[in-house]
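My structure is below; once you've seen it, I'll send some questions.
Complex shown without one protein chain; remaining protein chains in place.
In this document, chain identifiers A and B correspond to the written order of the chains, with residue numbering beginning at 1 in each.
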Amino acid sequence: METTIVLAALKLVGYGLSTIGPGVGIGIACYGCCVATARQPELQGRLFTNFIIGAALAEALGLIGFVLTFIV
Amino acid sequence: METTIVLAALKLVGYGLSTIGPGVGIGIACYGCCVATARQPELQGRLFTNFIIGAALAEALGLIGFVLTFIV
Partner (left out) sequence: METTIVLAALKLVGYGLSTIGPGVGIGIACYGCCVATARQPELQGRLFTNFIIGAALAEALGLIGFVLTFIV
């Protein structure tokens, strides 16, 4: 019982670690999208596509960590 | 049994650590792609290819960590 509780806690630590990178990365991607859109407003659609693809790739890493807390 | 549970939890910690680098890296790659696209819109295809290759290389490191949680 005791170790099960420790397991639950360590899982959450693992998930927390798995969000550090994606969290920062999505922010940097969004920053680049905003700055680039301001420089070339007519490309806003293309730049937004780039940003969404990059954010999705990074977000996936965090969401996998979320799913892993249930299946590990 | 007890140590098996600890193993499962530490696996998730390992996965969490393995996403920090790729998460940040994908964001930086996306940032570069957006800024460069704004500077030279006519190169958007080439720049997007560079971004996807870089993001795929980084993402692979995170996904290997995901796979390792099952085979280690």
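Simple rule for what comes next: a residue touches a chain if its C-beta (ideal position, glycine included) is under 8 Å from a C-beta of that chain, and two chains touch if they have at least 3 such contacts.
For clarity, every value in this text was computed on a predicted model and none was experimentally measured.
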Chain B residues touching the chain left out here are 3-4, 6-7, 9-11, 13-29, 31-33, 35-37, 39-40, 42-43, 46-47, 50-51, 53-55, 57-58, 60-62, 64-65, 68-69, 72
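In the analysis below, only the chains that are shown with their structure count from here on.
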Using Cα averages as centroids, what's the distance between chain A and chain B in whole Å? 9
